[in-house]
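Note that one protein chain is taken out, while the other chains of the complex remain in position.
Naming follows writing order (A and B), and every chain is counted from residue 1.
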Amino acid sequence: MNILEVKNLVSQLNTEDGVLHIINDVSFAVKEDECFGIIGESGCGKTMTSMSILGYSDRIGLKAVSGEILFKGEDVLKFSKKRLREYNGKEAAIILQDPMQALDPLFTIKDQMIETIRRHQKVSKKEAEKIMIETAESLSVAKEKLNCYPHQLSGGMLQRIVGAMVLSCRPKLIIADEPTTALDVTIQLQYLKLLKRLQKEYHTALIFISHDIKVISMMCDRIAVMYAGEIVETGTRDDLFYHPKHPYTQALFKATNIDGNIRERYETIDGAPPNLKEEIAGCPFAERCQYATDACISGKPEVVKINDEHTVKCRRIADE
Amino acid sequence: MKKLYKQKQVNSLPIVSLVVIGIFVLNGLFGSLILPKDPTETDLVNKLLPPVFFGGTWNYPLGTDELGRDVLSRIIAGGRVSLIVAAAAIVVGGIVGTALGIIAGYYENLADTIITRLTDASLAFPSILLALLLSIGIGPGEKAAIIAIAFAMWAKYARTVRSEVLIIKTANYITQAKIMGAGDLRIITRHILPNIKDMIIVMVSLEVGMSIISEASLSFLGLSVVPPTPSWGQMIADGKNYFQNGWWVSVFPALITIITVLSFQRFGNWLKVSKGGKA
Partner (left out) sequence: MRYLAKKIIEALITIFIVTIIVFLAIHSSGDPINSLLPDSATEAQRQELTEKLGLDRPLVEQYGRFVKDALSGDLGTSYTSKRPVLEMIAEKLPYTFELALVAIIIAFIVTIIFGSLAAIWKNTILDRIILAIAAFFKASPIFFIAILAVQLLGVKLRVLPVAGAGTPLHLVMPAGLLGLAIASDMTTLLRSNMIAVLESDFIKFGRLRGLPEYKVILKHALRNSFSSVLALSSFIFASLISGSIVVETIFAWPGVGILSYNSVISRDFPVVQGIVLILSILTILLSFTMDALLAMLDPRIRKSV
């Protein structure tokens, strides 16, 4: 069962300098209980996609031009404000990048957690407190920490608290947007393992967003590769690991040292991502692609199905 | 990513404000040369004449006051007081405040503690109270107004400059200069002053308006220049008792004050934004 289906989403951002084509015909599906990864370099539209899924795009000026985002068959883009407030937190929640900024500095952790729990569950203060303590324990957050203010705690502790806050409402879908980037290297791995374990325990779908291949491949069952507002390749971890098809995926995996083995040489990708101000007629990667032909530059590539899970958007593969 | 969807701020040069400021300054410097009438000459026969478009004549374009003095001439002459007091107060307050702010921020020693305490004390001290004291002490007049306003102002400079210096002095090139054996004076004049220059210019432009208002308030209370020298605040005060039959006596100087202050504010905000601050 798919909990989330994004279908042909096209979104634009209106700025003073003109329209930015942020998300260009993005489609993917996330199954219940799975961990789905979205990888791509900064500015490729990962965060904007997650904001769209949560129905937050209007607030940041992002306009969905076409397409739909189906959560359990309901289009998030058509949610009323009231429906959206139920949906946020209770059904779909997010863990932001920087835990130091994610909580209100003027209130205790407890206050903010109970506020969240009671927002979505009709429970008394006492019951809410019980839920809070239980969830906090499952993330090994000690009870005393809950009476602290955010500035008194470390980043790692706060990110676990944010995790507890999110899980306390038992959402069906959690988006984790680079959740360890702001943490100390030493505790990154620990947090990822915890997140993975809880995702299984709480039977929730997790969309994991990162620019780091190591992290993505450790966490995710299936992965989508995003480039310049488009998803260029989707597949299981093994598909992308061992049989990457798209030249960008291949370059990305080559440019990074995946499995910890020391490679002889690191490859870099020449050039830079395209300017989002212009609508791209062809494949967004064409300019940097060594196999690109005139057809790649002038027309959009079709989506090619390699197997049930593995799809790629590349003219070269289609021609084969 | 955040930068992407932040809207760019439009910040066009405030031409009208600049023209008003230009007129204000020129009037303060050379206004006495173009006075149509003697601003202090009373003429009880022609008292409370209306302005030209309200039944008056071109002889008194903005009408006359309760003593038959020409309102236009008095506004021109009063502008000089506003300019002198505002400029002097800002020079005195700005220099004292900047100097103390640099000393406090740069040395961070006992002097800093004392200066910070003094800063807090004078920020908490209502400026009109000082003007009251001074008017008893040295007597009301331009000097009392300048001291009172400068006193209200220096602390703002000192506080802002101090916190800025605290940041600047940790910069690598200053450490470098110290290692190279540069003396304190050299570091302050060559490295710190150029770095806070913009900030001070912005503060000055924003404070001119406030000084003009303060001067007007002091004049209104009779704590600034004394009659017969005209000033805007004083004219507004004079006019308030004749408002029914001579609204122009207080309305024109008030309008001029408001327009001048608004122009300085607008210009200051423009300067602030164009120097990279927030509006």
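Following the convention adopted for this analysis, a residue touches a chain if its C-beta (ideal position, glycine included) is under 8 Å from a C-beta of that chain, and two chains touch if they have at least 3 such contacts.
Everything quoted here is computed from the prediction, not taken from an experiment.
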- Sole touch to the unshown chain from A:6, A:94 or A:314: residue A:94
- Could you tell which one of A:59, A:200 or A:277 touches the chain left off the display? A:59
- Message: So one chain is hidden, and I want to know which residue out of B:29, B:123 or B:171 touches that hidden chain in the complete assembly.
- Response: B:123
- Note on the structure: Note that chain A touches the chain not displayed via residues 54, 56, 59, 85-90, 93-94, 96, 98, 101-108, 115-116, 119-120, 149, 151-152, 162, 165-166, 169
- Which chain B residues touch the hidden chain? 7, 117-118, 120-121, 123-130, 132-138, 152, 209, 213, 216-217, 220-223, 233, 236-237, 239-240, 243-244, 247, 250, 254, 257-258, 261-262, 265, 278-279
